[in-house]
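With one protein chain removed, the remaining protein chains of the complex are shown where they sit.
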Amino acid sequence: METIELLILLLKFIVFPGAIFCIAYGFFLEWFDRKLYAKFQNRIGPLLTGPKGLLQPFADFVKLLAKEDITPVGADKLGFTLTPLLTVAVSLFTLLFIPIHSLTGVLSLPGDVLLVLFISTVFGLLIMFAGYFSGNRFSMVGTERTGLQFVGYEIPFALSVISVAAAARSLEITNIVNYQVNILGLPLIVFTPIAFAIYLISALAKLEKIPFDIPEAETEIVGGWQVEYSGKKLAFFRLATDLKMVFVSGLAAALFLGGPYGPSIPGLEPIFYTIWFIIKTLIVMFILSNLRSLFARYRIDQVVHGFWKYMVPLAVLQILIVEGLIFMGVI
Amino acid sequence: MSVEKRIFKIPVGPQHPALKEFEHFVFTVDGERVIDVGFRIGYTHRGIEKLAESKTYIQNLYLCERICGICSAAHQGCYAQTVEELADITAPPRGTYIRTLIWELERIHSHLLWLGVAAHEIGFDTLFMLVWRDREVVMDLLEMISGNRVNYAMSTIGGVRRDISDELKHKILKGLDILEERTKYYKEVCMKEQTILARAANVGILTREQALKLNAVGPTARASGVDVDLRRDDPYGAYDEVPFNVIVYDTCDVLARVLVRVDETFECINMCRWLLENLPEGDIRTKFARKIAENEVVGRVEAPRGELFYYIKSNGTDKPERLKVRTPTLANILPVCEMLKGGYIADIPIVLAGIDPCFACMDRALFIDENSEKKWVWSREQLRIYSIKWYKEHGNEVVRERWKQ
Partner (left out) sequence: MPLPGAMEKELIKLIAKKPATEMYPFIKVEPPEGYRGKISFDIEKCIGCGLCAKDCPAGAIEMVEDERTKLKKRPKFIYSRCLFCAQCEESCPRKAIKLTKEFELADYNKEAMVIDV
């Protein structure tokens, strides 16, 4: 009996909804993002690998794996090799907390909202290390920029998540989802639209997409922190970015859009929930792609300035609104 | 961290994604601020001026055209015009009009191309893609007129090589309408979009005094409030007949450079319409004898990037004795260094792009040793031997030192 349970748990970790599903879905999201980005620019986007270019991200990954892997003379060998692996591992780990096929994630602990927030800041730190360890000037500038940007977006991001947690009066993702499904009967976005907007904007910064792709700005600092990475290591970084996309959109779905819950046939919940999860994350992804094709890149000082001057007060306002609503007994 | 530690040098180029061509800039930065700029030109030196001395006047038409890919018509036209003056012939009015039309169509294409590149430099790839999509309209028009998208080969000594039929005229007018509508839209976007304004307004300032002192030319100068335009100040081609306005902005920043170019595009569109409607009848070219008596002439045109200057000396044969070109980018390279000082690293690409640099056409210079001010000209073989020797002696230290910095 015990071995079978263990086996099932292992399958959950590794196959579904754990590592393999998440990686595959990450590739899918990247394809979706690229295709949409192309659409917004009146282009075609990935086209030839797989139906409609569906396998392109995967093909890119495999191709990068086979490429020559160079460690520069000036790099810190251990750190340089370890950071990409760590980044992937950390991203995969956070994904275990995201509810995908049921109302709870594979892992669920009291206070895991904080844990997830904490681990997601590690993304930023790892990127800084990645730049720092490669010992290149462009990477240095990239690292500095990552640090500065990090100071900008992390607080509003956390505050937007906190405002949801405040509304549900819980710091556990499962409870927040349950609260939306069973108690409120509505996704929380109805009461926290400002927090949702802030979440998305800081998510763009977290994912380093335009207008916040400052740390890796190709035309300015040639790829910034990732300039020295090639071959396998670069492949892992790209994979990590895809996983982060799953994480960001999945967390948005869980916190703001009622988690993977939706109408389903009793007994077939895992399948239907997964489908709802995919639909909701695609909606989030659509907004993110749209945003990133809409803007020019900001300058780093403008980003920090903007986040602190506009986003933080707005996020605080949102928390106050939520408290007010609770006080009035609306939620 | 001590103060000195934060100051380090960032090389931009010879190869850098922000530069489409090879050129070397060294920025001394303090954190994100640029405090000093050094540059080294000459990476795309191709020996064109020397080559021109061994080719006939006819052959040089196509050589000069290839000095620059974007303003090829300006180069070829300027060359043809200068040789015409040298040989004392004049192109017939219809030929001059068509030549002017090509110049203006090329200016549209160049300015739109620039707008796209500028958008790309500030990470606005959507605008970049869409502008370039619409630029295809004018590229197609040029292809229809001349038979090629890039090197039109339209001007020849004594006129132009192809006529414009009535059917083609209608097509061009239709294309111009589309271009006008799209350019209007892009102007609106540039004026409204906050992210563009945030990156372009008050960035890369070049005051009027600096522009005058450092001899800025073309749109770069006009964006700094310097009212110069050869088309008006020293009319050539059909410019003394075409009505047009010289666009001048005086905010001196990148935004002004954007707006000067966008507004100029409108002017170009109107000029093209006027030229097509008032196209005189008659021949498009006159005969040209292959040999030119001893003479020397300076010719100037206003290329899309600014004043383009040709000097040609003839010696009685069918080949020029000396051909000298001064391209607008060379004139704008000192102003751009001035613009960059005090700015952010993030502004480097857009400010550099702001002058619409074309390094390949600029590089016709000597090597100048920065330290000793000694000019040197080396053959490739000498350079190779020297470099091998030098690296044998210093190689390892250099690599290590580079990493340390």
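Letters A and B name the chains as they come in the text, with residue numbers starting at 1 for each one.
In the analysis below, contacts are C-beta pairs under 8 Å (C-beta built on N, C-alpha and C of every residue); 3 or more make two chains touch, one makes a residue touch a chain.
Given the structure is predicted, the values throughout are model-derived calculations rather than measurements.
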For the chain that is not shown, enumerate the shown chains it touches in the whole assembly.
-> A, B
Missing-chain contact, candidates B:Q59, B:Q210, B:T251 or B:N270, resolves to B:Q59
Which residue among B:I41, B:L127, B:V228 or B:L352 touches the omitted chain?
-> B:L127
Filtering B:E85, B:E143 or B:E180 for touch with the omitted chain leaves B:E143
Touching the unshown chain, subunit B contributes residues 55-56, 58-63, 66, 126-127, 130, 133, 136, 140, 143-144, 146-148, 151, 153, 156, 161-162, 185, 188-189, 192-195
Contacts of subunit A with the absent chain, listed as residue ranges = 38-44, 211, 290, 293-295, 310
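In this text, only the chains that are shown with their structure count from here on.
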Computed distance of Cα centres, subunit B from subunit A, in Å = 43
Of all residues in subunit B, those that touch subunit A in their complex | 8-11, 16-18, 29, 31-32, 119-127, 129-130, 133, 193, 195-196, 198-199, 344-349, 399-400, 402-405
Which residues, counting only subunit A, touch subunit B once they are in their complex?
-> 40-43, 72-74, 135, 137-138, 140-141, 144-145, 210-211, 213-214, 217-222, 293-302
